[in-house]
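A single protein chain has been omitted from the complex, and every remaining protein chain is retained in its original position.
All chains are identified by letter, namely A, B and C, in their written order; residue positions are counted from 1 within each chain.
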């Protein structure tokens, strides 16, 4: 299967809630999507970690999924995270997203019981058999509890036709080296670890999946452009300029920090769902300072 | 709050599915509960890790919860696991369990985004405020992604009135030492790591939360009795006798191994939900041998 | 090869230095050995971690080795640690110790470059071929940088005739279970992790290698006796009584804490060698309090 041309800055969307936390605020979601696309991101990724996908009911998930795809309206590709603990529910979500027009579905092998390699492979194969769109395999042991080795990833790549892209979020650059080397450069990989943005591009990543464009889109885009222009000196300077913010949003938790940052720029998207706290006063003021410096 | 007298062998139940995996088989569940109680366990714990609680829909969860409590019918205490990713849903489950007659609710701080200590404390406090039954705090970083330090556990104990028991499943015996020492023996702790059964009792654990009584109840009970009888030599011999089976069920995953074992003894409870596989042929035959030796 | 009857409380000696840190104070060493033997320990172990073996010149090592063996004078067995980074030097030390009358030599596979299993096996085999006394294999990844699996340990046991005992210091009780199970109880194991003393004996350890008898010999001996008497309740109480001190000496570093403790009881043994600091004032006073409570 040939994958659509997914590259560059892939912006994660938040999932805005009403003030009481009980309803989805579709209006705010629409604004946040327009802001990202207007700023120039190359793709939109709803319902990922930033989108609190794991904290939503099935009904809410469907609502956000359908609305986001329709709102993006093919201006850029939409990559919908469809991960779920059971294979059956992940299949249902993947089909739903495809039916509503998603260009790509992203799959993290969420787990409660540690999965064997055979179980992970079967999970991807079953999802792959259920949809016609490409799948971005997503490795993020810190949130999923499952660390897929490069060998396993390449095996899945080989066996499941529509797994055509890899998002790597271990933060270990050697994984990208292995993906590049062992596949002879045939596996497009994307970086999901913000403070690794410079090095991942240096190592050949095709894109950067990040929530940062909600707050500093131009710096993200400029870094990618500098790499395309083969200007390492400029890329390094741009990276170090945005690094304090990248570290802040990672350390503070993406839903909490991005929602707080959007509030600071005038887009009210509610708070994360408990037990996750919104940013405290000290952190909000630190975020304000970081953003001020960058504007 | 004074806790009910929870002690000894606390047996986890499986969640039986129909052959197509889509319905709950309440009949099989009832049989498995009766088997455990008839064998002599001191308490019943539905919907834990063994019970595939994380893999159930809300409707299924309610169905199993209500049925289990009613089936136990106060013959022994029932400890219902009510963990959920959001505080709101964990509260709902805790209230549901209490309303249906649960004696204790068990809470693991499930997480996708890493939780701060303040977030974890607030999670327990909110659940504690919502119910009148005692809470067994459950620490199991391997499945929850959150490791609560002994300091944090003791702080929760102090601040949340109805947190009155701790289930420790890190497998690190030093945690139990710390719980004992730093609380001057005032925090009753329970062991959730099967291959630590002997040492946890040696260190003073009040009970052992385990799925093993589904397969080898007498050996589990005898080990506990030997400890009560202050007979270390006998306890050690009993422990080493059952250790191969304890390691097997841990390594193979509790839902897969316990369901396979029940099938071997004539109780059909279906398979685990995908992506978790049922035991393969080689493992089934190994399990059969382990069980044969122990009978 | 049949091993001598090594069991019970195996006391580590410190290596006393003169006030300027440059000479070995053999007099103080002799006193410390007599104190240990008079208190009733079942064996003496010079030049281990507590003895700062790694910080000594070859000349100093020889001096302490020869003197200690002669001073013990077969009142109890002497187990000399002969570990060194190169095989050649470890062989030299093992022969030296044997020639001077050591009953057992202890070997940790010290490493700078990570060793393969074949390299570790050859290291033990070469030392084994060079001496006639039994070897206690010592696993302590925290200080050696090499973690020997139970499988590897059993392979060494099988291939090297005079490796007849295992000292396990990972702090993971499951290693002892595996040693017991996989060898059908044929491999005598000894505990080297102080806060695991109770559980190691519960699991069947034949002895406890510890520096604690320099400070609290009677409590150490009583714990062992309670286990021999099959009195778990008493063993548990004795263990929790001494646990604060055991944790203190582990956390503070054995040479620093034991030398400070000996000074508090009137035996001046100098300070550890820099960069290791002697205890600070706050720690010394904490140690004094811990010791006072236990007397």
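Annotations
Definition applied: contacts are C-beta pairs under 8 Å (C-beta built on N, C-alpha and C of every residue); 3 or more make two chains touch, one makes a residue touch a chain.
As the structure is a computational prediction, the values presented were derived from the model and not from experiment.
Contacts of the undisplayed chain with visible chains (whole complex): A, C. In the complete complex, the residue from A:7, A:155 or A:236 that touches the missing chain is A:236.
Here the missing chain is touched by one residue of A:122, A:196 or A:290, and it is A:196. Set against the missing chain, the residues C:192, C:217, C:255 or C:270 yield one that touches it, C:255. Among C:123, C:167, C:236 or C:284, only C:123 touches the chain left out of the display.
The omitted chain makes contact with chain A at the following residues, 171, 173-174, 177, 180-181, 195-196, 198-199, 202-204, 227, 230-233, 235-236, 240, 243-244. By the touch definition given at the top, chain C reaches the unshown chain through residues 21, 49, 54-55, 85-88, 109, 111-116, 118-120, 122-123, 126, 142-143, 145, 253-256, 272-277.
In the analysis below, only the chains that are shown with their structure count from here on.
Taken as a contact graph, the chains are arranged in an open line, each linked only to its neighbours along the path. With centres taken as mean Cα positions, chain C sits 39 Å from chain B. Chain centres here are Cα means. That of chain A falls 35 Å from that of chain B. In chain C, no residue touches at least two other chains.
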